[in-house]
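For this depiction, one protein chain was excluded, whereas all remaining protein chains were kept in their positions.
Chain nomenclature is as follows: A, B and C, assigned in order of appearance, with residue numbering initiated at 1 for each chain independently.
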């Protein structure tokens, strides 16, 4: 049994981790820390878990009692956590914030996108779990980068559900505003661009084309829909072979013949990829659940790899479908 | 031209008043007061009015420059307003809060439900505009009360859109929580019960049956759906005649032969009423827009009556329909 | 391994069965029959299953190859199925239609509500799976009926998601109509009333109070929200003890201290029950997922009981939560 601690347990990503881990056959939650909720039952925040767990939020973080901790705090807090705590030698850390996603001197975290870095993840101690947009977008581009075929500008639009904006009620997550609404934000300036480009350059070192990204707020709760296109000189069939080959060993990525809707992956850790060719351009669609493949599901996928388990353990989740 | 002031101009009901009044042929907005937004354009809060108005929020309330003020502040603030201001002799006041809805000694406000009190409203100086649930529910019961036929327990369930909860983002108006969700609140204890019973007793003085009311939060933005039933010894046809006769002179109430959906009145000041008889019970459905017939639209309807205009002036609103 | 056949495999309830059974540790789907889709992959209809199954729809029904069949056809078709087929001696049948829910001479089906009939189900050969509204409503009333405390009129309103109306596109499931809409239908005349009253009389033979039921179409996809009330002379604490005691051995029913929203059970087989007392009336809320506890989840729960498995096997489903 892998013993798990969760730090910052009241937010959406922590809730999803708990929902997955209460049914994970090889893991056991030892503590769920939350300063603001210490002493209360976990179900006081994550009410859908009523009947599933008797855990209470803790104030403390008994790091010695666990094999791995998930960091689910706000961006910036993970750096503080790593600096302020003397971590047990064998403790693994999976960080869901963006604090350690970008390579820089002294950053010991491996970027936790299994479809890019599976072997490095297996050997890692610390994992920087990718961002949600970053996951959905990279999955549309990795096979092209691996084949060094990204030689032209990339055009990406991606539409996210409201859970991407977190638990705190704000103007742009107010139901009266968001229901039936569509809007763009951080146009060409989204903070996930850095990790995306880093991955593309890892696979295709000389990559220097423009990356144009328009992020959109949709009026659904879960799911990221990505449409990307770039010039591609091969045929559609060649592209399908390229993508199928790249993802053949990656169990959560399905290259589909059918144009997908985002809802077909909601509540799963899957990504569905779909390709079309028009003129000289290859269009690639991906759909993922921003809280699962884009956050907590991928976190558990990484945990499975860190501990030598089958990648899918505990992640055969029933899609919500409707 | 009726000169209008709006006090508490940043909230939903003030926004709706402005949306109606910018196209009202016989009224003109002189000021829109908002402490927290003073100096900013009205469109900085009500962005859909871009291109419709150049008004700026004011800090002050130049009461002498207007014929009528709408009070759109939080509950409790209207009492303060009336106490702290020396109102010009001829100033009319339409209060959208619940502060003056209940009769008590010294309360000079007329309860502003035109379908109950039209003549009194015409002669009034101060109007207490009804609550949104209270409006939708009373419209299902007034004809029965007027005929003194409310002799048995009344059972009401009503489902409200999120705009009924106001502009401040909260847990229960968070899109991620509310989308696709249904929940009850203030079961049998909603604050609108007082004004409903007051009206029923006004029409049927001895009324003392139980009034059972389960309020529900729906996952739409606008509209209140009411289903009510009580024992009724007449036939369905007699009930229809009773309701049609009662509402014959009330232009915003339609007694329909077709079971309505709430959306068919959204963005209008209308109420649609529908009747069925089952066994010894009469079922009455009403649908209204909580922000219009349930708040600001009814406020303008009252203003029209106060100033001798046709009740519908400025209120021929295009339904959103979809 | 329980060998399973599904008949009428293209509809919503069949899809949900497949989604559950592909991960059920002790069951295996042998065939999924669908006349109109024979020869096509199951994922051509249930696209979210891409990557989860290679099954193809069959035209035939090889009944001898399975231990149990689920009947997922339209109402009326199950009667035909039972008449026209010579069933293998040991074949169990779980019927999701309403064809066999009402007791009558020659009806060998056991009514499959485990919280009412668990022991009979264990010993049964044929199961009539309850209706979705019927499940949600009965769970609010069974403890009272078992204690013979239903001595006064019962008032029920229940709001259902669109999946309750099935897969065929109709006017009332058109997105443009239903989004943001609320409407009532079959007021006091819903076809589930029969099975509800049958169960209440099973527990409380002399029951003869009025049962008043207003069904509502909500604008969500999954979930049934029930509010029920009736006179009850005990205290709230006594009621809670009564309900907790009744459901103590039933793992899918949670009696909660917190007023629930329907979404907290979506994509699970759970029911959450909540109680309030006001004056002489007890209010009981229940929330369930109409496709799971209200249909296919309960079907698998019944299958587990039929084959001597733990009731929860394969039904530890991750809630969608948002």
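Just so it is clear, a contact is a pair of C-beta atoms (placed from the backbone, for glycine too) under 8 Å apart; a residue touches a chain by one contact, two chains touch by 3 or more.
Here the structure is a predicted model, which is why all the values come from computation and not from measurement.
Q: Which listed residue (A:31, A:100 or A:229) would be found touching the missing chain in the intact complex?
A: A:229
Q: Taking the entire complex into account, which one of B:117, B:140, B:163 or B:288 touches the absent chain?
A: Touches the omitted chain: B:163.
Q: Pick out which of A:110, A:285, A:300 or A:315 touches the chain that's been left out of the picture.
A: Among A:110, A:285, A:300 or A:315, only A:285 touches the chain that is not shown.
Q: Which one touches the absent chain: B:265, B:282, B:295 or B:309?
A: Checking each option in B:265, B:282, B:295 or B:309, the one touching the absent chain turns out to be B:265.
Q: Write the list of subunit B residues that the hidden chain touches.
A: Against the missing chain, subunit B presents residues 12, 15-16, 19-20, 22-23, 46-51, 161-163, 179-180, 221-222, 251, 254, 256, 258, 260-261, 263-268, 270, 272, 291, 316-322.
Q: At which residues does subunit A meet the chain that is not included here?
A: So the residues of subunit A touching the missing chain come out as 155, 157, 159, 161, 176-177, 179-185, 187-189, 210, 212, 214, 216, 218-223, 225, 227, 229, 259-263, 266, 276, 278-279, 281, 283, 285, 287, 322.
Q: Suppose we count only contacts with the excluded chain; which residues of subunit C make the list?
A: 12, 161-163, 165, 167, 169-171, 173-176, 178-180, 219-221
Methods note: only the chains that are shown with their structure count from here on.
Q: Would you kindly say which chain has the C-alpha centre located farthest from the C-alpha centre of subunit A?
A: With centres defined by C-alpha atoms, farthest from subunit A sits B.
Q: For subunit A and subunit B, what's the span in angstrom between their mean Cα positions?
A: About 46 Å, centre to centre.
Q: Measure off the straight-line distance from the CA centroid of subunit B to the CA centroid of subunit C, and report it in whole Å.
A: 40
Q: Identify all positions of subunit B at which a residue touches two or more other chains, and write them in rising order.
A: Answer for subunit B, listing residues that touch two or more other chains: 161, 176, 179-180, 219-221.
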